[in-house]
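Note that one protein chain of the assembly has been removed; the remaining protein chains are unaltered in position.
Up next is chain A:
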Amino acid sequence: MHMHKYEKIWLFFGIGSLFVFLAVLGVGAFAQGTQPPSCLTTIDPEKVDQTPPFDKPGLVKTGDNEYQLNIVASAFAYTPNQVEIPKGAKVTINVATKDVIHGFEMAGTNVNMMVEPGYVSSYTQTFDKVGEYVILCNEYCGAGHHLMTAKVKVVEQ
């Protein structure tokens, strides 16, 4: 089959980028263990309030400079909605929802999860900068969706 030289160039370019992207995806998933925030832990969405650690949501110290932040999302609030985190802390954030699908985005960070009923969404983040972060819901969840926010303060130890 006769093909124009230029056609060969862009086909090579296009198929080449496909393989580059597949390689990036493969290395991320299989070598570095990247996974979606909610793929392993399940929870009964009707019993979130009775299931540890969501029966006592909040910041828990789990080790030297390591913390767990457990948050319950429900229409239209996060519990707790004010959290103080010491600077430099490595925090594993676990979020569960009691009702519908919510979002969990910490503006200005890589923390951005979908919170689905029945699953616990987790993400580990180290907070190296002092400041205030706004948490907001970025999955439309109902009439009060735009009011669903929380605040995290990173403070000097």
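Points worth noting:
Here is the rule we go by: a contact is a pair of C-beta atoms (placed from the backbone, for glycine too) under 8 Å apart; a residue touches a chain by one contact, two chains touch by 3 or more; residues count from 1.
One rule holds for everything that comes next: contacts and distances are computed from a predicted model.
UniProt lists the omitted chain of the complex under the protein name "Subunit I/II of b(O/a)3-type cytochrome C oxidase" (options: "Ubiquinone biosynthesis protein UbiV", "Subunit I/II of b(O/a)3-type cytochrome C oxidase", "Putative Zn-dependent protease" or "ABC transporter ATP-binding protein"). Residues of chain A that touch the chain left out of view are 4, 6-7, 9-10, 13-14, 17, 108-110.
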